[in-house]
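Note that this complex is displayed minus one protein chain, with the remaining chains in position.
Naming follows writing order (A, B and C), and every chain is counted from residue 1.
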Amino acid sequence: MSKPKVAFYWCASCGGCEEAVVDLAEDILGVVSAVDIMFWPVALDFKRHDVEAMPDGSLAVSFINGAVRSSEQHEMVEMLRKKSQAVIAFGSCAHMGGIPGLANMFGRKELLANSYFDVPSVINDQKVLPQTTFDAPEGKLTLPEMWETVKTLDQVIDVDYYLPGCPPPVKIIKEALNAILTGQLPPKGAVLAPDEALCDECPRRDTKPDKIIISKFVRPHQILMDHEKCLLAQGLVCLGPVTRKGCEGSCTKASMPCTGCMGPTSRVVDFGGKALSAIASIVDAKDEREIEAALMEVVDPVGTFYRYSLPTSLLHRRYVQTVKEGE
Amino acid sequence: MSQPNMKSNGTPKVGVYVCHCGINIAHTVDVAETVKFAAKLPYVTVVRDYKFMCSDPGQELIQQDFRDGKVDRVVVASCSPLMHEATFRRALAEAGGNAFMFQMANIREHVSWVTLDKVAATDKAKALIAAAVARVVLHQPLQKTSVPVNPDVLIVGGGISGIHAALTAANAGKKVYLVERDPTIGGHMAKFDKTFPTLDCSACILTPKMSAVRSHPNITLWTYSEVAGVEGYVGNFKVKVRRKPRYVDEELCVGCYECIEACVYKKPRFPDEFNVGLSMRRPIYIPFPQATPLVAVIDPETCAQIKTGKCKHPCVEACLRNAINFDQKEVIEEIDVGAIILATGFKTFDASRVSRYGYGKYPNIYSSLEIERMTNAAGPTGGEVRLTNGEKPKAVGIVHCVGSRDNHTNQWCSRVCCMYSLKLAHLIKERTEAEIYNFYIDMRTPGKGYEEFYERLLKENVHFIRGRVAEISDWAMTPEEEGKLVIRAEDTLVGVVRRIPVDMVVLSVGLEPQADADDVRRLFNISCGKEGWFLERHPKLAPVSTFTDGVFLAGACQGPKDIPDCVAQAGAATAEALALIDAGKVELEPNTAYVLEEVCSGCQTCIGLCPYSAITFDKEKKVAVVNGALCKGCGTCVASCPSGSLQQNLFTDAQILHEIKGVVNYV
Amino acid sequence: MSENKSTPKPFEPRIVAFFCNWCTYTAADLAGTARMRYAPNVRVVRIMCSGRLDPQFVLTALREGADGVLIGGCHPGDCHYQEGNYKALRRFSLFKRMLNDLGIEPARVRLEWIAASEGDKVQRVINEMTEAVRALGPLKLEPRALEGLEASLSEKAAELVLTQGETS
Partner (left out) sequence: MTRKITIDPITRLEGHGKIDIFLNDKGGVDHAYLQVPELRGFERFAQGRPAEDMPQITPRICGVCPTAHHMASTKALDDLYKVDPPVAAKKIRELMYSTFFVEDHALHFYFLAGPDFVVGPTAPKAERNILGVLGKVGLEIGKEVIGMRRQLRDLMTLVMGKTIHPVFGLPGGISRPIAKEDQQKFVDAAEHAVEFGKFTLKIFGDVVLKNKAYVDAITSDMYTHKTYYMGMVDKNNKVNFYDGDIRVVGPDGKEQSKFPPGRYLEHIAEHVEPWSYIKFCYLKDVGWNGFKEGADSGVFAVAPLARLNAADGMATPLAQEAYEQMYSVLGGKPAHFTLATSWARLVELLYAAERMRELAKDPDIVDPNVRTLPTETPKEGIGIVEAPRGTLIHHYVTDERGVITKANLIVATQNNAARIAMSVDKAAKGAITNGKVDDGVLNLIEMAFRAYDPCHGCATHALPGQMPFLVRVYDRTGNVLQEIRRE
């Protein structure tokens, strides 16, 4: 019986997810022997027309990381969708939009203007902007056009499973691979990580006071953290209680609060909304002014509560008229 | 909309029943249209409309469909759930269903009664129906839990209402705690000489009840005390009572007055509260001869010993029973009761707020309460009505509606002023033969024997002038007005402005909520109406109940009342309390929170948020645990649970989110 | 003459209200009993306490098509459950900042303290808010997914909450 065929693919991502796969280290050899990797741009030779030539559904699984930002990425993932029995959104960007998703707070036009006009090191008197088509003396040059909005993988194609994390913890990747190889997958749509919040496996868990009531939230650079005690109890906005476990508290071990890259549990429909609710509720103040003072140091609610998940927020963003460059 | 949970429910079969409520709904909402609409909603198997769903035949429609297996859950679109939710839940249960497989759409109070535009009203009704259907699809069968009721009763306020309630409950064999703020019970009624319309002696009918309270084996009387805290819930309240030190041992004192006579203040020089300042008392005093308990009390504000510690305190020596004890401290009593009756009464309107009536500016202008004391045989003047110069008044004006029916002060009618004004007119005339002028807006004399009493006063040649008094001054325009108080008012019957010179004016002040009514209502977690009177659960159908189960209202704290009404209501409130107690247990709405143990991460966010300490942390399982008996179902913890691992029966995230989807995306 | 056809229907705001059972919901009943007329644009979802209000509810309402959300709770100190309204206030104070950063006008999401006796306030607030939102116009949100997937997304959300709705 032939080995299952798998593909790894990346969209708008940082490459950290590929690195995470490489971090399987010795185990990667095990994986390589258990499956046929048909397609992995970063590491192996492959041919697009080979993929095109594959019969639909001939790939057992495609692991796709990165947010989707352009029609070209869209084309590619749609093709992979056709060729694959299962598509797994790999990592925070494919799962929830990830950090690049924060770009949805702004228009593409703003991004371009800022990068090519505003930053102090640029000297651009002619106000030159990269053009989708440009007639060089020798001929026509083209650049692909970016979408106005960063999208998650399941906002452009149907996704079977999600592997959360920025990047997904090696342990979670291994377990997912095993589940696939042994055919022990949960129902479609599931996130391939435990459905409990991080506190459950956080090394600081047993230091929690009986009641967590915060008189004033602080930012990490404002205090010397206790290296044992619950970070939330120290007044830091730690999203461990909101966030899926699976990383074993890699950030809290380093005395830094959880920022939520593993995303919410299955029982939460909007990560940011829920996180905000939990954090605001434990403030120990009753009148408006006190409350605002207590929450003052949460200077950036969107960036704090939707750090990795803005494109999946229920609001998503206000409707924007897509603008062509230069307009 | 997504598939509901088939495992536990099977495919839902929703029955939708739209009520016309006569024409209350049907007049504005196109019922037929909503029925057509509802029929298309997912999982709806039966849709009916009916004139009055709450009627027996209406309920029978539901029950029949259930028995026939046509529906397994029900939406009724009619009035507010606060009105009839219980009715329909019962109907469903009686038919063998589960009472909580039910949801109500409020298309009367929230739609037909507040909307003129029929199209808009129908549209809104559809939205609410769609929401109810979307939600009921996810309902789960639930069981009510019940907890035992503590049979003891707390009664707050020792006026006639509180006294009557206490005696009634005690006579029914219940243990009663009666808490009164003043040193004695009796309230306002104890201050009156006579009561209208029968003119029987107030003391004669009240004092026996007062001493009955004192001596009743089932009644614990705590005067000079206040409720300091209330916790718990219907059937199981935990109450803290603060007993202020009176510096006289209640058990030892026999009320012999020796200590009072011995006081270093040979002459009484402090305003006497009971006589509303018309007379003076000493720092150590007994409010009045029939005070209950008949125990002296020392006023720490005025007692030299307590203030300076430099008093020879002859009172101590004077007391043969060594009852006086300056070391007495405040005591907090903690009691458990099953029901609470509030009978905290009223205060009278401060006449000086209407400056044009000259109260406090001119001599011989009195509030009605002051005259009540003056006319009282046991009062400061021994029952004589006298001017400040000691002479009898030859002409007295009685001004009605001072602080009542007046947009500048209080809008409401105080209900008792007309009658007590007539009573005072009679008493003053009886004692002084003076000419009495009543200035009234309307004479309001509903009540047994009241109109007859009015007739009688007319025969007694008391003058009645219909018109609101404009001003009272000492400004004389004619010789005969010299040295008199001149009442200027329009006589609306004759249509002329009249100036009536009198020697004495009685201002018939209205009734107002107690100054601290707002604190008290918070203490007992009930509401006040806009005017500040305690809010009854329903003005007609639940006039002595409040929105807080187990807390009942008696007397004027709920609104102005005369003595008969107060007593009647006290009886009613007691009956409600007894009904609650004798049922033995209370059923609790099962809308409690619950933890999904298998997925709770033990983050403990919820624990500090529960106002009832109903959530604890299981150190073994490392999960939060909700104590269903303590949980009141506010759902705060659910909204705060960071991982959605806490839910609330009847208000799960799923149910509410579906209701929202339904209410917005109903077409 | 053909103008009538071409002119679109005037914008009618859709507002979802979350009313506390003990105060604002009762007040709304009172307004009804007193036959106070007010704008028909608000649809009420009853909750036991403003403290039950999860910001996810507001976000869901807006995502589903509401142009505004009104939250009604008991006056400070009056909460039937002692402190639920303070929790609502805490969440709201941070939430409105976040909405603002996301470009949602403050007037679209409003928190009001309305006592059981204040039927007239229900009337006033609903009329005010309806006009305020009407003035702002429809809340247009970017579709979260490409054609076709939007539905399946909300399905998914529904499934998620359902699986947990079962666990009672």
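The rule we apply is simple: contacts are C-beta pairs under 8 Å (C-beta built on N, C-alpha and C of every residue); 3 or more make two chains touch, one makes a residue touch a chain.
Keep in mind it's a predicted model, so treat the numbers as computed, not measured.
Among the displayed chains, contact with the absent chain in the complete complex occurs for A. Annotation: of A:Gln155, A:Gln234, A:Thr259 or A:Ser281, A:Thr259 touches the absent chain (contact as defined above). Although one chain is not displayed, its contacts with subunit A can still be listed: residues 9-20, 23, 25-26, 41-48, 66, 69-70, 72-73, 75-76, 98-100, 102-103, 105-106, 108, 110-112, 114-116, 118-124, 128-131, 134, 136-139, 141, 143-144, 146, 166-167, 219-225, 227, 250-251, 253-256, 259, 299-300, 302-303.
Quick note on the criterion: only the chains that are shown with their structure count from here on.
Interface comparison, A-B versus B-C: the higher number of contacting C-beta pairs is recorded for B-C.
Centroids built from CA atoms put subunit C at 33 Å from subunit B.
Distance from the subunit A centre to the subunit B centre is 57 Å, each centre being the mean of its Cα atoms. For subunit C, residues that reach two or more other chains under the stated contact definition are 54, 56, 60, 83, 87, 91, 157, 159, 161, 164. Counting partners per residue, subunit B has 596, 609, 636, 639-640, 644, 653, 657 as the residues that reach two or more other chains.
If you check the complex, the residues on subunit C that touch subunit B are 14, 16, 21-23, 25-26, 28-29, 31-33, 35-38, 40, 43-49, 51-54, 56-57, 60-61, 64-66, 77-78, 80-84, 87, 91, 115-118, 123, 154-155, 157-159, 161-162, 164-168.
Within the complex, the subunit A residues that touch subunit C are 74, 105, 149, 151, 154-158, 189, 266-270, 272-274, 276-277, 279-281, 283, 285-288, 291-292, 295, 298, 300-302, 305, 311-320. For subunit B in complex with subunit A, the residues that touch the partner chain are 596, 599-605, 607-609, 617, 622, 636, 639-645, 653, 657.
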